[in-house]
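Sharing a structure below in structure tokens format, with a few things to ask.
In this view, the complex is presented without one of its protein chains, the others remaining in place.
Now for chain A:
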Amino acid sequence: MKPAATLPARPRRLGSVEVLAAILLLALLSRGELAGLLDQPEVRTWLTMFVSIVLQAVPFLVLGVLLSAAITVFVPAGFFARALPGHPALAVPAAAAAGVVLPGCECGSVPVAGALVRRGVTPAAALAFLLSAPAINPVVLIATAVAFPAEPLMVLARGVASLVVAVLMGWLWLRLGRTEWIKLPRRPELTGLARWPAFWASARHDLLPAGGFLVLGGALAATLNVLVPARWTQAVADQPVLSVLALGVLAVLLSMCSEADAFVAASLTQFSLTARLAFLVVGPMVDLKLFAMQTGTFGRSFAIRFAPATFVVAVLVAAGTGALVWGWP
């Protein structure tokens, strides 16, 4: 390591370290006033939900970021191009099916999909992987089976519908998607670096924006958890079309981890199985937390197109699958 004296002299202005130190000091000094926030039941509930969402996601985020750094640094450039079918239209279903191997929730799959794009995987295939991985991996499917003991077809319906949505979205991207919509965050020059410095630099460059946006999404989701009472959805429970849409929207707003959403879906007993399937198909693919993270990893112009399109396709496929499996009401 170089001695500190060779570092470039910093301009004499308020740097981010000083600001951070000031925030810390302020937080510690006003500890008593801040603790008063906990007397408000809504604020208390919000704070607990907010840190819970972030904590639940952090291990998956760290895992996803390290995996993505490993892909970026240690996997040879042409590997994925050789492993996937050469034709993009075939690479999409192959990548979607490969989602089975990433056991975790959606927070981990965003940085991994970003790394796949950097590593030369066609965006359509990487996006199919991004959508399918959190929905069809064994952990999530087993959780679904446990949550719906009386309805074994739910596992099958969820797996198939999620896979179909992932493949359709991949193909849709092939037809309509534009490369310039995807703006991966600027990277430092990794090429000149030794492997391990490059690994950590890559991990940090994924972790900071994805983590920051995760916090933003977690704050939004906690707010909606506190403000939107579950009874609002009750009003539409017996309307076949509206209820499917309502649970799709609820999945977006609640931003639940894909390993937990089946238990919540199982408790929404006043809704049809098809509506609950929509909740399970939409949740891992489009939600507030995920939208924020996609904005951080792929850029805003990507996220504002991709998330709504995915929502529409997911609701339609879930409704169709539900009608096939359980019949149209």
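Structural remarks
One rule holds for everything that comes next: contacts are C-beta pairs under 8 Å (C-beta built on N, C-alpha and C of every residue); 3 or more make two chains touch, one makes a residue touch a chain; residues count from 1.
The rule is simple: contacts and distances are computed from a predicted model.
Per its UniProt entry, the chain excluded from the display bears the name "Putative repeat protein (TIGR03943 family)", taken from "Type I-E CRISPR-associated protein Cas6/Cse3/CasE", "Putative repeat protein (TIGR03943 family)", "Protein-methionine-sulfoxide reductase heme-binding subunit MsrQ" or "Tryptophan synthase beta chain". The chain not shown here is touched by just one of A:159, A:177, A:248 or A:296, and that residue is A:296.
Of the candidate positions A:115, A:221 or A:277, contact with the hidden chain is made by A:221.
Which of A:182, A:257 or A:273 touches the hidden chain is settled by the complete complex: it is A:257. Checked against the hidden chain, the listed residues A:59, A:85, A:120 or A:308 yield one contact partner: A:59. Listed here are the chain A residues that touch the chain not shown: 1-2, 6-7, 15-17, 19-20, 23-24, 27-28, 31, 34-35, 37-38, 41-42, 44-45, 47-56, 58-59, 61-63, 66, 143, 150, 185-186, 188-189, 193, 196-197, 200-201, 203-205, 207-209, 211-213, 215-216, 218-219, 221-222, 225-226, 229-231, 234, 254-257, 259-261, 263-264, 266-270, 296.
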